[in-house]
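For reference, the structure discussed in these notes is given below.
One protein chain is absent from this view; the other protein chains keep their places.
A, B and C label the chains in the order they appear, each numbered from 1.
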Amino acid sequence: MDVDRLRQDAAAVLADGRARMVIGFRDRAGDRVPAFITDAEQAGELLYDEACRQNPAAYLKKAELKRFRPVAIVARPAVMRSLVLLAAEAQVADEDVLVLGVSDDDAYHGILDLAATAALLNEKYAEIPHDPDLVKRIEEISAMTPEERSGFWTEQFARCTRCYACRAACPMCYCTQCIVEKNVPQWISTAAAGHGNYAWNIIRAFHLAGRCTECGACEAACPLGIPLMLLNVVLARDVQEEFGVKVGYDAEAEPVIGSWSPDDGEDFIR
Amino acid sequence: MSPDPDQAQAVQQPGGNLYAPITMTIAESRDETYDVRTLRLQFLVEAERAAFFEKYRVGMFGLYGVPGAGESAFCIASPPTQDQYIECTFRKAGRVTTALCDREVGQAITFRGPYGNFFPIEEWKGKNIVFIAGGIALPPIRAVIWNILDRRDEFGRLTIVYGARTVADLVYKHELQQWQKRSDVKLILTVDPGGETDDWKGEIGFVPMVLEKAAPSAENTVAVVCGPPIMIKFTLLPLKQLNFPDSRAYTTLENRMKCGVGKCGRCNVGSLYVCKDGPVFTIEQLKNLPQGDL
Amino acid sequence: MKLIDANKLTALAAALARAGYRVVAPIEDSGVVRLKEWAEGAAIRTDAVPVNSAKDFLFPPSEIIGRWDLDGDDFTAKEVEPDAPKTVLLAVRPCDAAALALLDTVFNWDYKDDFYNARRQAVTVVPMVCTAADEQCFCTSVGGAPDATAGADAMLRPADGGTRFILEPMTDKGNALLDAAGSALAEGEAAADPPVEIARRFDVEAVTEWLSRNFESDLWPALSLACLGCGACAYACPTCHCFDIQDEATRRESVRLKNWDSCGFGLFTLHAGGHNPRPDQTARWRNRVMHKFSYIPERFKLLGCTGCGRCARVCGAGMSMSEVCRLIADETKKAPTHES
Partner (left out) sequence: MTQAEAKSTESAEAFEPRIVAFVCNWCTYAGADLTGTSRIQYAANVRIIKLPCTGRIDPLFILKAFEGGADAVLVSGCHPGDCHYTSGNYHARRRWTLFRNLLDFTGIDPRRLFFSWVSAAEGQKFADLINDITGTVREAGPFDPTNPARRQPWT
């Protein structure tokens, strides 16, 4: 990818005031960590490659960063979709955010506003397949008996310490008070064990149904390697298959859950 | 600040479950306002009562709980001079306080404490005292007031300035009347502008202004201020103008607490644990704390 | 000296398990090496720093501290005993063991937490000298060392080029463990491998000194920019000990739980009245740094950080305590500061 153009564009938007901050990635001893550039002269720190798995759109929910808007975000297609979706959910306005479009296929897409981002997504990335490894794994798990499946997930969720790194990493988890923190009544057990872990992980995934752009940041953030993307992709696949919706391509779109069609399938309803 | 080994020695029950509360029953339940309730709690075991009153000094707090709902920290609102029961006053705000409100007379709740430090009232003997309180912050001061009224001869003049947003928000209304009638207490009540009723006879205005107007003398006097952070902040100025030294003005911090015993780590202000080093602080101490943590 | 071949650590684990120890060791689980209870067949991974710390087995993520039978509006308290099985923490790291001094202090400095103490007494700590380190390791910057023995009951020292370990007892508990290991250990001679060299990354005294003067500083927003406010760092940290107390109930029973909590969460300090002393992530992150490098040293004459680097390894947002400390230390060199 043309990292020089990324750096030039970042410097340019900072220099001419189109953005107050660029949020992208930098290298720290081999790790890819977020970079917050406010000075055009530091734009040279920026880089992008496949190791940059965090979703920088998550920083839009951070109160302290609001004063740096408009902010330019180094965004791969999944992150661009998050941004379009955030606009659809009225969490960001067109003037709040710019995109420096990058991708894992080495293309660099330049400086985009949200409209141009949506246009680019529809033109070039309309058919992003679900991660084939995940799809394969989902097929394997789906082929198990219910007992085997519950055994598999018992083992996975048992590791959860309820650090909520998955929630923090997700740009769509922007509620000021999460359902897991509501205690009148206590919907989800607070103990890092058993049914509380099950309920938390299931409800986290479900609250992102029709809102997940499969960026993978939640799973990448999980210290214990819980395969959260399996849940997210199952939901994303169903949203697409059942309702024909791909999320994050239209800033005017109604939310998937929250809208309906009289033609929605109901084979399972008696 | 290093741990106080003497205190640790005195309160620690060796080999016990530090977090195990005792069970107490509700002897009386009073609605102070539409959302503030006072419970009078009775000890079930004489040894527990004796142990409690051996430690208890005004200003300390406890953890009141209902199994299944949890426990919450708030002050002990009755004085050690009333040594057969304890009272607590709280606003119905969340899960625990709602569960406490749902309890009826005769039913049980759990209690741990007393915890924390206390107002050094023994040092105040012979001095005048000015109490300044706002809203739901009267309870900790009420314990001090009754403690002093129960030992009235040992102290000088008492002035109480108490305010709330509206007349309906004033707590301990029947006791305010008692104090009003006493010749040895000067009680000044106030409500925020707009919070008065047609027959309101007290002051109208914010507590700091009313304090300024009342202008109690600072000579041989200590001040005790309890209220929301914003009230405390604006009360410091009139106190200063009236020449109250910061070392003779006291307040309590009401930080969020869970354990109450210096473990759970959430009540800290700088390196101090409010649950251990407080909740009572002088304004002098308060000013030396990191203000951003208050 | 007592020796064991590097590829026979599981035999040692098996012998200790037979002798009645719960064996906790670094084991790979779904692609992540973490400290967990060893079971027959599990390989012990000494080549990676586990994501979690030994604290999990002294101060678990959730623990019952109260229990009641419920019957309508009535309740009856039941006794709660700490769950403290005899445990060996095998092939943990010196930075795990170094954290015990602080945990011991916090849970005993005034009131004594017997849940912690019961577990602590039941634990035999066997750290392994580190002969490798990664970019996140910085124990030498906070007074530790890859071969430090503080908190250890016995040390596992890689020897003869990593082909075997010397198991060296340091305490009575360590001696008992060696006895229990029996024939799993061989008598012999071996040359201990040198510990890894870990460069010092910052001057911790300069950091503590700067912190004592800079509760208010323009640096804090910059240092905390990347933090998104989860609890991953606190939960991975061997010294973080903050907890929440929560009740859980059915209609017939309730339990009171001590759950891990983190000062990084927004609700941590939120008052019932709505006021929050630490309203943003800048204030929360400042508290985390202050707590480890200023408040704990001031209060307990200890550091709140053992330089294990776990917080940085698990952080999904690239926050790093050693980087922050280095930036703070740089600050002290940079600006001639004036007293505030």
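Throughout what follows, a contact is a pair of C-beta atoms (placed from the backbone, for glycine too) under 8 Å apart; a residue touches a chain by one contact, two chains touch by 3 or more.
Predicted model only: the values in this text are computed from it and were never measured.
Note on the chain not shown: across the whole complex it touches A, C.
Within the complete assembly, A:197 is the residue of A:55, A:197 or A:213 that touches the hidden chain. Within the set A:123, A:147 or A:252, the residue that contacts the chain not displayed is A:147. For subunit A, the residues in touch with the chain missing from this view are 138, 141-142, 146-154, 157, 179, 187-189, 193-195, 197-199, 202-203, 205-206, 209-210, 230-231, 234-235, 238-239, 242-243, 256-262, 264-266, 268-270. Even with one chain removed from view, subunit C keeps its contact list with that chain: residues 64, 67, 83, 248, 250-253, 255.
As a working rule, only the chains that are shown with their structure count from here on.
Both subunit B and subunit C are touched by A. Note: centroid distance subunit A to subunit C, computed from Cα atoms, is 31 Å. Inter-chain centre distance (subunit A to subunit B, centres taken as mean C-alpha positions): 47 Å.
Among the residues of subunit A, those touching two or more other chains are numbered 183, 186.
Looking at subunit C, one finds that residues 244, 246, 248 touch two or more other chains. Across the interface of their complex, subunit C is touched by residues 28-34, 36, 54, 58-59, 62-65, 155-156, 159, 161-165, 167-169, 177, 181, 183, 186, 189-193, 217, 220-227 of subunit A. Interface residues of subunit B facing subunit A in the complex, by the touch rule stated above, are 94-95, 98. For subunit A in complex with subunit B, the touching residues are 183-184, 186.
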